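The block underneath contains the structure these notes are about, expressed in structure tokens.
For this view, one protein chain was removed and the others were kept in their places.
Each chain carries a letter (A, B and C) given by its place in the written order, and its residues are counted from 1.
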Amino acid sequence: MGKVFDAAEVAKHNNSKSCWVILYDKVYDVTDFVADHPGGANVILKLAGRDATEEYDPVHPTGTLEDNLKPEALLGTIDPATLPKIESSPATPQEAVDYPPVENLLNMDEIEELATAKISKKAWAYYYSAADDKISKRFNTEAFRSILLRPRIFIDCANCSLDTKLLDNHVTMPIYVSPAAQARLGHPSGEAGIAEACRSFGALQIISYSASMTPEEIVADASPEQVFGWQLYVQEGRTRSERMIARINKLTAIKFIVLTLDTPVMGKREDDQRGGDVISRITEEEDTSPKDSAQARDKKSFAGMDPTLTWTETLAWLAKHTSLPVILKGVQTHEDAYIASLHRPQVKAIILSNHGGRSLDTSPPVVHTLLEIRKYCPGVFDKVEVWVDGGVRRGTDVVKAMCLGAKGVGIGRPALFGLSAGGVDGVKRVLQILAEETKTCMRLLGVERLEQLGMQHINTRLVEQQIFDGPSNLAACRAAHLSKL
Amino acid sequence: MGKVFDAAEVAKHNNSKSCWVILYDKVYDVTDFVADHPGGANVILKLAGRDATEEYDPVHPTGTLEDNLKPEALLGTIDPATLPKIESSPATPQEAVDYPPVENLLNMDEIEELATAKISKKAWAYYYSAADDKISKRFNTEAFRSILLRPRIFIDCANCSLDTKLLDNHVTMPIYVSPAAQARLGHPSGEAGIAEACRSFGALQIISYSASMTPEEIVADASPEQVFGWQLYVQEGRTRSERMIARINKLTAIKFIVLTLDTPVMGKREDDQRGGDVISRITEEEDTSPKDSAQARDKKSFAGMDPTLTWTETLAWLAKHTSLPVILKGVQTHEDAYIASLHRPQVKAIILSNHGGRSLDTSPPVVHTLLEIRKYCPGVFDKVEVWVDGGVRRGTDVVKAMCLGAKGVGIGRPALFGLSAGGVDGVKRVLQILAEETKTCMRLLGVERLEQLGMQHINTRLVEQQIFDGPSNLAACRAAHLSKL
Amino acid sequence: MGKVFDAAEVAKHNNSKSCWVILYDKVYDVTDFVADHPGGANVILKLAGRDATEEYDPVHPTGTLEDNLKPEALLGTIDPATLPKIESSPATPQEAVDYPPVENLLNMDEIEELATAKISKKAWAYYYSAADDKISKRFNTEAFRSILLRPRIFIDCANCSLDTKLLDNHVTMPIYVSPAAQARLGHPSGEAGIAEACRSFGALQIISYSASMTPEEIVADASPEQVFGWQLYVQEGRTRSERMIARINKLTAIKFIVLTLDTPVMGKREDDQRGGDVISRITEEEDTSPKDSAQARDKKSFAGMDPTLTWTETLAWLAKHTSLPVILKGVQTHEDAYIASLHRPQVKAIILSNHGGRSLDTSPPVVHTLLEIRKYCPGVFDKVEVWVDGGVRRGTDVVKAMCLGAKGVGIGRPALFGLSAGGVDGVKRVLQILAEETKTCMRLLGVERLEQLGMQHINTRLVEQQIFDGPSNLAACRAAHLSKL
Partner (left out) sequence: MGKVFDAAEVAKHNNSKSCWVILYDKVYDVTDFVADHPGGANVILKLAGRDATEEYDPVHPTGTLEDNLKPEALLGTIDPATLPKIESSPATPQEAVDYPPVENLLNMDEIEELATAKISKKAWAYYYSAADDKISKRFNTEAFRSILLRPRIFIDCANCSLDTKLLDNHVTMPIYVSPAAQARLGHPSGEAGIAEACRSFGALQIISYSASMTPEEIVADASPEQVFGWQLYVQEGRTRSERMIARINKLTAIKFIVLTLDTPVMGKREDDQRGGDVISRITEEEDTSPKDSAQARDKKSFAGMDPTLTWTETLAWLAKHTSLPVILKGVQTHEDAYIASLHRPQVKAIILSNHGGRSLDTSPPVVHTLLEIRKYCPGVFDKVEVWVDGGVRRGTDVVKAMCLGAKGVGIGRPALFGLSAGGVDGVKRVLQILAEETKTCMRLLGVERLEQLGMQHINTRLVEQQIFDGPSNLAACRAAHLSKL
């Protein structure tokens, strides 16, 4: 431990046979770990023999090293004098660019624009990217836009409130922050910064399983009435996930677990693959043998995630490890919404989501799934709460989702871009804009409280001509469910 | 009153504690008024301690100071020698630009283009802006364009007339000028200039509640047969509105009152928020505390307007103060059209309008609302006159609206852009172009008089597949109406 | 007659009180004629006192002066020495530009592109322009494109013929040249050049009433089997039209009369109004008094055309003056197609046309009208021949029109642009390309002869969702027709 290395010595260990890295002035031998790195071996090997702190830090929460490396992996410290000098950051003069204050930004587009100007290409690529040709990403927003509103007149609209309950937790708006990963890539205040902004508004935040800070750090300053959810990706072997759940069970600010199901394998996010290496952190490395690529990949899993999850096994396993309510995220068909509703009371809510268009391109926008449920199994809305995310950029989008039956409306990229554009104040600005737009819309519809919103306030004619039109076989879904009990 | 101030002294009173302004060479202490300014405190505070005449003048009608300030607010006069020299206007050489004469302009687009080149960014932003992403603004026009015409042949079209009656008042065309505010921003002849143009054509003009001239000034030169309407926004406390109605009752040229209902709170007009401060004149100031923003705003109102208007209370109140016929403006659903028709004889007409897309984005274009009424409650057309505005840019648009059942067709931005492009002559050119296009269209349809136009002249197939398809519950609307009588 | 004027003397007569012009080295006093000029007084007054030959020549057929002026209007000749020198044409070097030969051009777009580069802005504007926003002009072509073809396989397509009959006249292709005016604006060979090209292919040509050459000149070199039609616009007073019909009756190459009915008043062709003065030749001058404009214009007519035509009166009048078969051009609704079919045997064919989108913007493309007739009164196809024009740019468009029931398919702009691009060879190239494309399409559909084409070869699903859906009242049409007999 007391040993001091010089950089030249470390630099020799730059391959898979012997792979050392410098992190926070310490020298680690990670040779044994390379193959198990959830983000793939390549990401580490690219940094082998070097100081990897700058790349490592913003994408790993505290404790990651301790969790993953054996104590003997820590070889000693580096002699800083032997490290190559980093030039006094040329970024400083660049950051002197005269950016507008976030309070001058009027909408989500302007916030994304400012964030794009400020953050690294790597961060931008990770936040911006979506699957394939980004058809679903665009369609998510367009589907909202193609619904028309029906304003009513001569109604007293002096009062208007966004107060609501999400799974019996009081929140001051139905808009919540989705489990968006890697917040520190955009701004050093990270997920804790988002938490601070949500606190000031009374808004709900769901913490990402891939957050760049630990859950404990994120909820550290939670106010008594603040509400969090926590996103779970089930990892292979399950022990790491079980350890995480145990930690979550102890955090009283976290009221429920959101099990994400729309990404058993990762979508093809080409901007990310071009723009940085965040994606490769959480995907497998490329196969080099084509034959192998087409066939043998079956054995591998996505970023260590368990691809074998099923309704029966996984929910039972989860029940053994936590008594927190469960929300299923990534429902994209009425069939799965219906099956989910059969699993209450364990499953208390579902989140309709195509993962912001990041998983499967040409998957349906939430507007479609909401209408599909209304068409084939409207009873779902009575049995579980239905939340949605994906494509929300305006208060009118929030209102339309709620007219269609949604109870909560999540924002992912807007929160990350807000954070990137202005830290805590940027996220506050995002929440403020959306909340004000939502209230303006409600007043112009002649509506005082969220629960008054309904199908009579919207014209969905155009979208209804596009949604799935069968075959639907809910009886089979039910039978399959019963046979597994 | 005789006291003479120098500019340096005035300049010290530049904050909310002590706020002085110079207007028309006089010095006023407006400290007490700042909080009550309908356009918000900020607009005044930005000009505090300075000569505000240039900003004040084009957006306030005569008498505004007297109406709003106590006599003792007038402190004295300014010593002009102490004011900073305004450079001899660099605008003059700019105005030497060789603009085309308005009689060379062929259509509304060219008129808007010339106006845009001539007027201030502030004026442009106020006229051009619409809510959010301007989807409704564009859709207003596109909806007209997606209706096809059905020209008939071998019909004698030697004669063709645009003569009609609007609420029993003879006019020479169904095209009228909508209550568009702040005309002096575009041209010094202002709303009186629009009146002069309408007079020369025999066209109807509705005077905006936010006109930059007084109603008395606007109708001063009215010809005996000239017809005006007057727009009412009901203000909180009602006394100011009652005073205005009393003045209107005395102006015989004004034949009816248009109660605007589509803007109980103001839409989010981002171009305006970026481009000038007109908008902030008539909106509240920004909240700085996010929590407050999401919750406490309920108590505030829009520009002093009363957000508590209702069918029963407000129409009864209005009946006490005027015997003029009432037109309800801003109807956007068949339900409200139907309810309005139950309030005749007091309500004699309704104006279908989404406020030029300025209030709620993705609200329906008038083409939708007309078809909705035809589908669910066609009897409305027999009970009240149905007028429309929003998106009209061609004579074919006028004809299509009338085929769908409209009696009058309003133009807002075209009138303001016409005025901006060429003063009185610009507005005349607008009316001339639209009237000629309308007649050409009628002749090519084989139609001699407006009342011959009908559904047989248009193909609305495309739009009909987009309009609202229920649920509709007119029985409930009727029951609610009866219960309130 | 022998009198010789110098230019300075003529130049004094430059106004409506005394208006002289020089044409082909002769001096005319046209003061009395100015008000009667079919193209409006302004066009003449702009040239008053000057040599107008260059402007006059390409748009007036031989004999126009003699037809319109009294003999005493000819005052004498001009002394050429006194005329201002015209600079040796700077156009010559420009024409040295290396244009591609027309045989290298592959499609209608390339031909239009070359023509646009070669001809004057005035000619381009006249040919290119269409009503208002050119929605119908674009839609004419788009409607063809949105029909899909259904190619059949394993059919012997060694033989394929475009031979057909149009009103019992044999032609070698169903593609004919529509009555497109002012061909000499594009190329000095003019309408006679088009005739030469048609002759070499055995194609039909319809001569425009506004041709820049006389019918006699155009048919002068007709081959024995060559077929012409002649377009009639009925002019006010009728005598001029009757004189023209008498001349036509004598030309055996002309087999029928096409009475154009879609332009009783002229559409608003803004490109033309901007780009030249061709349009003003055949439209009235602008009103200067706005009031007058909105009202008094009823008395005036379009370019001397008679706006009072009706089914009963006009067809009877025409029968008195010619025994040639009559084709009605400009039918745009199934109602008028049906009524026309009641007028056989005098009416032998109808041409569905919206005048290339030049008359009324948002009028329906022929694809709509064809489908409308099929839907409401398919018997029309058995009673009269149905021809179409508007938007045809590909052989596939020709085939689709014929699948829908058309017997003949006209091209207007392509012929004029072909002529402009390469004179006679340009028109030949146009006919060659379209004929070859048409045959290729037929072969790929597995069709040998035009009469085999039918609805089974196309998929019109998309368009059928857009066409007129009633109300239709053919019984009323029939009753009205009978009552007038």
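Here is the rule we use: a residue touches a chain if its C-beta (ideal position, glycine included) is under 8 Å from a C-beta of that chain, and two chains touch if they have at least 3 such contacts.
From a predicted model like this one, the values you see are computed outputs, not experimental measurements.
For the chain that is not shown, the touched chains among those present are A, C, taking the whole complex. Per the touch definition above, the residue from C:53, C:77 or C:172 contacting the chain not shown is C:172.
The residue touching the chain not shown here, chosen from C:11, C:65, C:83 or C:157, is C:157. When you scan C:121, C:165 or C:461 for touch with the missing chain, the hit is C:461.
Considering the full assembly, A:309 is the residue among A:251, A:309 or A:455 that touches the omitted chain. Think of the hidden chain as still there; on chain C it touches residues 103, 106-107, 145, 147-163, 172-173, 197, 200-202, 394, 396, 428, 431-432, 435-437, 439-441, 443-445, 455-456, 459, 461-462, 464-465.
Remark: the residues of chain A touching the chain excluded from display are 132-133, 135, 261-268, 270, 273-274, 286-287, 290-291, 293-295, 297-299, 301, 307-311, 314, 328, 330-333, 335-336, 339, 354, 359-364, 368, 465-469, 471, 473.
Definition applied: only the chains that are shown with their structure count from here on.
Of all residue numbers used at the contact between chain B and chain C, under half are used by both chains, marking a mostly different-residue interface. Taking the mean of the C-alpha atoms as each chain's centre, chain B and chain C sit 45 Å apart. Put simply, the C-alpha centre of chain A and that of chain C have 63 angstrom between them. Residue positions of chain A touching 2 or more other chains: there are none.
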